[in-house]
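My questions will all concern the structure given below.
The chains shown are only part of the set, and none of them has been moved.
In this document, chain identifiers A and B correspond to the written order of the chains, with residue numbering beginning at 1 in each.
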Amino acid sequence: MSINLEVNVGGLVMKNPVTVGSGTFAYGQEYNSYFDVSRLGAVTTKSLSLKPRAGNKPPRLVETPAGMLNAIGLQNVGIEAYLRDKAPWLREHNCTIIGNIYGYSPEEYAELARRLEAEGAADAIEANLSCPNVHDARTARGCTLVAQDPEQVQRYTEAIRAATKLPLFIKLSPNVIDIAESALAAEAAGADGLSLINTLLGIGINPETRRPILSNIVGGLSGPAIRPVAVKLVWDAARAVKIPIIGMGGICNANDALQFILAGATAVAVGCYTFRKPDAAMDVVNGMEDYCRRHGVEKITDLIGAMEMQ
Amino acid sequence: MPYILDCEITSHQEVAPGHYRLVAHAPEIAAAAAAGQFCMLEVQEGFYPFLRRPMCFERIYPDSVSILYKIEGEGTRLLSRFTAGQSINIQGPLGKPFPLNGAYQRHIMVAGGIGIAPFPALAEAIIAQLGKTPEVIIAARNEDLLLCEDIFQQMGCKIHLATDDGSVGKKAFASEVLDALEPSKDSIVYCCGPMPMMKATHAVCQQRKIPCLASLEAEMACGDGVCLGCVVEANVEIEAERMVRVCCDGPVFDSTTIHWESY
């Protein structure tokens, strides 16, 4: 039986539904020594900003039960270095590229999207409207993330939409009461898809020193620990919107990934588990194919949102 | 190119209170590894702990590698439970090795505590590749925690001991011992240990205008340069390039590149 794993995510054709979480795969090349990264449905880049960024001071990460907190603070090479040094490698190696972008204003996002499209350096844009690590936790309170405020989501999405014809995915935050609201706002503003979830806000404190472990105090929680939360949010969003969803949060294997797909995701991203097992995303691809074979599923798209309820 | 392999543990022993040496059969990794590089170990199956643990190579044999480690927390405690015959998943070699430069006559290794770990491999490399016999300063809290003395003795290295409590050797900081050795411009220093100790060693080297290579530590998630979690501040003018990754820009750095004032 030949299995068709191809999915179309809002115009982006992926040969299989598996990409990687932004920030957990750098710019692709780094992990090519472990497996042929072009075999993934797509490579998602670290968030790119207009200027290179140094990010937060260390310590920037701490392990937690079945997960980790990070407060990298979007250290990245900047769009120019990406276009010059990173994108060519991805292109040469025939990778499908989801260019993840981060800006300080709708205009910056629009500019980033425009540059990526103009240079042919991405096949789709993922706008990170939900990075928890760019605020000072001492003073921040309430809706500090664009993705927490549906009106802002709409405003930002419209600006980016106007700047690019590439498939546009909006990356949302789990730190909301009702993900459907931000999902609907993005959809209304012309997004072609949603990426969720970004990390949950968390803190680790070292009782021995009485200090927060992260220099930024607050970090983003990722890993298998958050997977049930992520599946729930994907299910919520999928019932609210018509545009496709890239689901992520704690995916380690095909079984995890299939939960997202059954809950309504069209594609999935493997995030920080890659740090433990660099070829985890490839495992997911292979495991999905096995699953389909075992269950007589001819095309993976038959499983999207196929969770059965009594 | 790093490998990820299940490797059989050929020996695992407590060498000092709370300190262990683990030898694993890992021909591919051993063949690719060089002194100063490290590996990432899976200390238990599943998600506890979630991340691998970085450990540098203590020695690199033809078919195996050894690591020397101290029980620090849960991960190393679980690591210490492995027994010979069991298999452990090792990712490596990772990071940049110590650069070897035959131009120097005197090669001095300065180790604080478990910071001794990379030096047996380095000493061996200096002897084999440069034909020089390095000196080593071994500093520890007390006599019981002085590690690897026998190894360096066998290699014919000159050994300088220092303990915090004076139980053996000098009651002095490693950097003070280094200073007392009066290294001059034919000398190169390698150091590994707690940040304050490396900072002080760097200061001595600066004053004496001699090069110092420091092997740094940082919390790591990926070990591969991807997560940007393991950075330290470097002396770089360009703000955006100030954060360097211990895992792949290091762990060995020319000490002048590190912004020691932050530590």
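Quick notes
Quick note on the criterion: a residue touches a chain if its C-beta (ideal position, glycine included) is under 8 Å from a C-beta of that chain, and two chains touch if they have at least 3 such contacts.
Computed from a prediction, not measured in an experiment: that's the story for all the values here.
For the complete assembly in this file, the formula in terms of the labelled chains is A x2, B x2.
Definition applied: only the chains that are shown with their structure count from here on.
Taking the mean of the C-alpha atoms as each chain's centre, chain A and chain B sit 36 Å apart. Residues 23-26, 30-31, 33-34, 46, 51-55, 57-68, 70, 72, 75, 78, 223-224, 272, 274-279 of chain A are the ones touching chain B in the complex. Residues 1-2, 4, 42, 47-52, 91, 218-219, 221-233, 238-243, 262 of chain B touch chain A in their complex.
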